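Note that one protein chain of the assembly has been removed; the remaining protein chains are unaltered in position.
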Amino acid sequence: MSTGLEREPAVEVTEDELEAIVGDRALARDDHLNAPGFVIRPDDVQDVLKDLRDEAGFDHLANLTAQEYPDRYESIYHLRKYADPTQEVSVVVPTTTDEPVSQTAEPVFRTADWHEREAFDLVGIDYEGHPDPRRILLPETWQGHPLSRGYDQEKPQLVTLTEHANPIQPDHHDDESDTMFLNIGPHHPATHGVLHIETVLDGETVVDVDPDIGYLHRCEEQMCQQGTYRHQIMPYPDRWDYVSAGLLNEWAYARVAEDLADIDVPEYAQVIRTMGAELCRIASHMLALATFALDVYGDFTAIFQYGMRDREVVQDILEDLTGQRLMFNYFRLGGVAWDLPEPREEFIEKTRDFLDGLPAKVDEYNDLLTGNEIFQIRTHDTGVLEPEVAKQYGCTGPVARGSGIDYDLRRDDPYGYYDNLEWDVVTKDGCDNYSRVLVRMQEVEESAKIIEQCLDLLEDWPEDERTVQSNVPRTLKPDADTEIYRSVEGAKGELGIYIRADGTDKPGRFKIRSPCFHNLSALPEMAEGEYIPDMIASLGSLDIVLGEVDR
Amino acid sequence: MSGATVAATDAASGLPAVPLQDTVLLPERIGELTGLDGFGLGGELIATLVSAVVIGSLMLTMTALAGPWAKRKITASFTDRIAVNQLGPWGIGIIIVDAVRMLSKELVIPEGVDRPAYDLAPIVVVASALLGFAVIPMGNGIQLADPEVGLAYVFAVSGIASLGLVMAGYSSANKYSLLGGLRAVAQNIAYEIPLVITGMSIVIFAGTLQLGEIVAAQHETLVEIAGISIPTWYAFVNPFAFVLFLVANFAEVGRNPFDTPEAPTEIVAGYQTEYSSVYFVLIYLGEFLHIFLGGAIIATIFLGGPAGPVLPGIIWFIIKIWAVFFATQWLRSAVPRVRIDQLIEIGWKGLLVLAFANLVLTAVIVGLIA
Partner (left out) sequence: MIGILKSMATTMKHALDGSTFTVEYPETAPDVSPRFRGVHKFSQERCIWCRQCENVCPNDTIQIVTNDQRQGEQYNLHIGQCIYCRLCEEVCPVDAILLTENFEFTADTKHDFVYNKEQLKAVPWYKDIDPLAAREPDRDAWVGEGDGEVDYQ
């Protein structure tokens, strides 16, 4: 069910083989609900990860969770395979409380660069050998580590801005070309949110790009750690990827909490969830196309308005279904909040009308976008991201699929009703901006197929079997010290959540694996050596949402 | 200073002598109306000033209509929206509102700017466009002067605008402005030559640089189709040159697909980044004036100037320059912008070659016909 390269089947690695690979570097076992876990020493990190990557085939560092227990710090490396994401292994690295130093994993997985900076920033673990140990989300002058246990949350801090020095002037300075340091953002018409990119330019060529994130850091992980599983966390995932992908984010949380507490979801609710999620995906991709056109075409482009107009129809449908146009809060643990609105026929017909009008709109976009020669010369061979580099950075979603990596959690790690429906995964091997745009446009059509099938199912579903929520008690207290990592295919890629339950009704640690975080970290690879307009276009084609990058 | 009346048979080309319009220029007419021409040189000077004010006001009115109102309405019609419609009929009151709003803003001048250049740049941009309008024949005798080197004068004067852009870009002490200014000068230089060369090919047709005579030379009938006589507008005679000139003109005025100096999504506002309030209004209006000037040149040398049936010449002229403006807005809504290196490539490699080919072909064909 894929429109791309033939996928190589992943080699199944059994637990014994894993044990053999890790060998005697494993101090203990610490199994999580989703994967076997091996506790290793802090200075064995690179060796173990390299063996797991090269011998067992775990080439995807999905997440790096850092947390502090009363007696130790812990970094957890969640490894998966691009070829088969159901095979997972966790590598747990404990360190002492008074001197939390752990070896960096950056030489093995490039994505560990940003993750370890965040772990240092928020929790306080030092990573030895890290090429760039700065804070990433909080300002450079921040004192303390907010997610560590000893942090005083009541004390405010005043952060002063220091003049940004040219960071790589010594490296790139030569007598022929003078480089110029330019701050793009955080106030900028094209940065898709408050993103600060420190660029060093040689004329119009980009020599170095260093994204500086954290302007939209809203302490989402901490807020979720202070809310109850059952009700209070659910409104927050809407706000991570806030451009219309709310239901997809909510599904990430619903999936992880339901697997943690072993809650069943009735089939009818799964169908509604699938339909709602795919509507959100269409809306999100419409916005991505529209803003990409805005970056390449200029401010007065009609494509932006057409995209908004088409997205408006989807938002109307979602408003009928959930009650809000953007912050849905529609999923509940164990199902969804409401059934389809009454009268059902009207709602189903409205959605069907939208789906019928979609091919004409897609044709229009093809006329305006992909058929336009100037657009083609602007986006062909710009923002090139090779698949191996993408895998090193943990890129997922349309960014990875535009580079030929056939990775889609809806098919590979199925949830919801996806494996009972007929649809394809769209991959292209152009590796450039053009492919990513094409991937998104075709994914809109695939989502339309899924919604069509869901509507048919919902229409004919027998009336007395329409349970939207299974019976879940008002207070959920999962067993203490159970840990789980689960992910879904969000609009931008793999959106994963790691939860450690501590026996109360609130999570002990709630870590969000954000796809835009990984995609954005690949920007330097895509933009260096090209021109400024190409960098802006690449940034647009990555389709980042700062709410998800910074959380 | 009345315009030339009848030209002799054009011996060089052998084309029949075209009875030229008996053009009475505006200063003369105003002098006659007010009786100033009895005052000698002083009276002529005052009459000229008055007519300059008339023409300048006409063009500024066009710009005032275009900027706040027409641009919004046209963009909205392309994007399925209702634009300004609250104040006045069809929302024309927005012009007054916008003017008051813009002019009442605080004039923020950054600290490190190079003051003389920073202050002069907007004036240079506006002045270069207004100066160009002095020689454009707008129909019904509304023309300030008709020198024999009219076309060269117009090209020269409108090219001064790139000086203004560079001044703005460099003096603003802002890296975005610098980038915008550099792009502007690269773009203007690259596209000025194809523009002028294509203009030259028209001069070969008309045999003169004088704009009044170029307009008059387009009065003949090219061909009769179904009783409607198609005049020899050079757009019909040489559509290839027309398209070339259009493209080069869009690049000169900095409109899509060639609006890289201003590319708002890349370099914020390019050379205009640090300008606010009055200066911004001047640059903004200057941009529209340049678009209209480009349209005026196109109308004059390709579309027969103020020629057209039924309606008076000035109305046709206005229609034509608005048509060019409308074309820029249309392109803006549908066409992406090219990257600066691609733009330079298109200019130096593509358009230049085509412009020279066009010039050579025109020269050969005119020489053969003669």
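A few notes on this one:
The first chain written gets the first letter, and so on, giving A and B; residue counts start at 1 in each chain.
The definition used in the following text is that a residue touches a chain if its C-beta (ideal position, glycine included) is under 8 Å from a C-beta of that chain, and two chains touch if they have at least 3 such contacts.
In this text the structure is predicted, and so the values were computed from the model without any measurement.
Of the chains on view, those touched by the hidden chain across the whole complex are A, B. Touching the missing chain, out of A:D202, A:D299, A:E364 or A:E445, is residue A:E364. Note on the undisplayed chain: of the listed residues A:E312, A:D353, A:D419 or A:D479, the one touching it is A:E312.
In the complete complex, the residue from A:L182, A:M327, A:L355 or A:V389 that touches the missing chain is A:M327. When the omitted chain is restored, the residue from A:P133, A:P186 or A:P341 that touches it is A:P341. Chain A residues in contact with the hidden partner, per the touch definition given at the top, are 223, 227-228, 231-236, 302, 306, 309, 312, 316, 319-324, 327, 329, 337-338, 341-342, 364, 367-368, 371-376.
Although one chain is hidden here, its contacts on chain B can still be listed: residues 74, 76-82, 85, 330-331, 333-335.
Here is the rule we go by: only the chains that are shown with their structure count from here on.
Between chain A and chain B, the centres computed from C-alpha atoms are 50 Å apart.
By the touch criterion stated above, chain B contacts chain A in their complex at residues 75, 78-81, 175-176, 179, 256-257, 259-260, 263-268, 329, 332-342.
On chain A, the positions that touch chain B within their shared complex are 180, 182, 188-190, 204, 293-302, 305-306, 309, 368, 372, 374-375, 377-378, 531-534, 536.
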